[in-house]
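Only a single protein chain was left out; the remaining protein chains are all shown in position.
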Amino acid sequence: MNVTLTLNGRQVTAAVEADDSLYTLLRALGMHSVKCGCETTNCGLCTVHMDGKAVLSCSVPAARCDGHAVTTLEGMQEEAKRLGECLAGEGAEQCGFCAPGLMMNVFALAKENPHATEAEIDAYLAGNLCRCSGYVSQRRAVKRYLESMEVQP
Amino acid sequence: MARYKDYVAAQSLEEAYALNQKKSAVIVAGNMWLRMCGLNRQMAIDLCRLGLDGIEETQDAFVIGSMTALRALETDAALNAAFGGAFAAALAPIVGTQFRNTATVGGSVYARFGFSDVSALLLALDAQVVCFKRGAVPLSLYQKEPWDRDIITHIRIPKGQRAAVCSVRTSATDIAALVCAAARSQAGMRMVLGARPARAMIVADALAPESGADVFEAIAARTPFGSNLRASEAYRRKVAPVLMARCAQACREVTA
Partner (left out) sequence: MSGGNRVRGGVGVPVPKKDAPALLTGKPVYVEDIAPRDCLCVKLMHSPHAHAVIEEIDVSRAQKMPGVACILTHQDVPGTRFTQAGQTYPEFSPYDRLILDRHLRCVGDPVAIVAAQTERQALAAMRLIRVRYRVLPAILDAAQAMDNETLIHPEADWRALVPDCGADNRRNLVAAGEDAHGDVEAELAACDVVIDRTYETGANQQCMMETFRAFTRMDAYGRLEVVSSTQVPFHVRRILATALEIPKSRVRIVKPRIGGGFGAKQTAVCEQYPAIVTLKTGLPAKIVYTRGESMTLSSPRHAMRMHVRLGAMRDGTIRAIDLHTLSNTGAYGEHGPTTVGLSGHKSIPLYTHNMKAFRFSWHTVYTNTMSAGAYRGYGATQGLFAVESAVNELAHALDMDPARLRERNIVREGEVMPAYYGETAASCTVDRCMARAREMIGWEEKYPARTLPNGHVRAVGMALAMQGSGISNVDTGAVLIRLGDGGVYNMSIGATDMGTGCDTILAQMAAQSLECPVDNITVHGVDTDTSPYDCGSYASSTTYVTGMAVVKTCEQLREKIVRVGAKLLGCAPEDALFEGDGVRRADGSAGVSLAEIANAHMMAGTEDISACVSSGSPVSPPPFMCGCAEIDLDPQTGEVKLVDYAAVVDCGTVINPNLAMRQTEGGLMQGIGMALYERPQMDHLGRTVSNSFLQYKIPTRVDAQRIRVEFAPSYEPTGPFGAKSIGECVINTPAPAIADAVYNACGVRVRSLPITPEKLLLGEREA
């Protein structure tokens, strides 16, 4: 079957199997930022936005995306650069494999709760696992990113 | 990994219901657990286009569409104001925001997961499961039934109650080792234990709000518990009265 979705602002039509996930579709469409780290909805690596909400692309049926808007890190390069600088400034990305999923969820947080406290940041991002960093530097980096957004015009 | 050959985004409840009468069909709600269960079916029926997501407040109840995401229940101001923040408390520990953005209340209720935090709370609140064909069924009854081929359209939660939820988890975001939910209404206090690890059950109804430790000890003594990866039967039995006491206390506090 075919689905037509708005991917990073562009309309895309693609053939999918009935039981394909959005993750599978996105990888097939060359969205390499989207990673898979588990099969049990626990890791957060495959986080993308669907209609502006952060979702686990591994669990969204590809077919359900027909007519919807999906955004990956490829479509948020400007924001990625800014948040990326905050993370890299701390060395908080380490292996970087979890970074795209984390960043997509940070963008969702920035929209929903731009003045999040440290505890709120942790709670919001709890579904983004990272095995390298020990998390504390990521929290600092996200805080700095949110603060930098405040001073933006 | 669940496998199916056909996917249908049903255009009406009638269509969804008709298609779902075949054993080879399965309803897709949040697709969180379904995806993992290794199911092999002919057809997946998606309810996503039926407008079943939304929380509506009526005179005497909250009516929640079955496709409403758990995150919506967690953040809904009116719902949480009405029940002392119990939904936020029950749902926030589940995996992560992205998970709760996709997992649905209908999926949780239909699957009758033993570990379900939300089912425990809904059970305490004496919720009704509104099915397309059968109409409204008390969750306390629905909870005990085997999987059927009807479709949940809504969950109805009567107002005028105070609720609290408590759980033990070995680590944050994990499935609970034990969940306790309590709701206090005119009739008294109702106490539910979930993640026993079997399905949540009402362990006490119309309990005096000021019940003490001995009452909870007695309830725990007669409640069936089991062992799984997360805790043993003995641990659950020992912790249950503690959680019941904490829920009861919380219900008293929010009332006052």
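Each chain carries a letter (A and B) given by its place in the written order, and its residues are counted from 1.
Keep in mind that, in the parts below, contacts are C-beta pairs under 8 Å (C-beta built on N, C-alpha and C of every residue); 3 or more make two chains touch, one makes a residue touch a chain.
Quantities reported herein were computed from a predicted structural model and do not represent experimental measurements.
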Touch with the missing chain holds, among A:T4, A:T40 or A:S148, for A:T40
Subunit B residues touching the chain left out here are 168-175, 177, 229, 231-232, 234-235, 238-239, 242-243
So that we can see where the missing chain sits, which residues of subunit A does it touch?
17, 32-35, 37-43, 45, 72-74, 77, 80-81, 83-84, 87-100, 103, 118-119, 122-123, 125-139
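In the analysis below, only the chains that are shown with their structure count from here on.
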Whole-Å gap between the CA centroids of subunit A and subunit B
28
State the interface residues of subunit A toward subunit B in the complex, per the touch definition above.
1, 18-19, 21, 39-42, 44, 47, 53-56, 58-61, 63-64, 66, 105, 108-109, 123-128
Show which residues of subunit B lie in contact with subunit A when the two form their complex.
1-7, 9, 28, 30-32, 35-36, 43-44, 46, 48, 92, 95-99, 101-102, 172-173
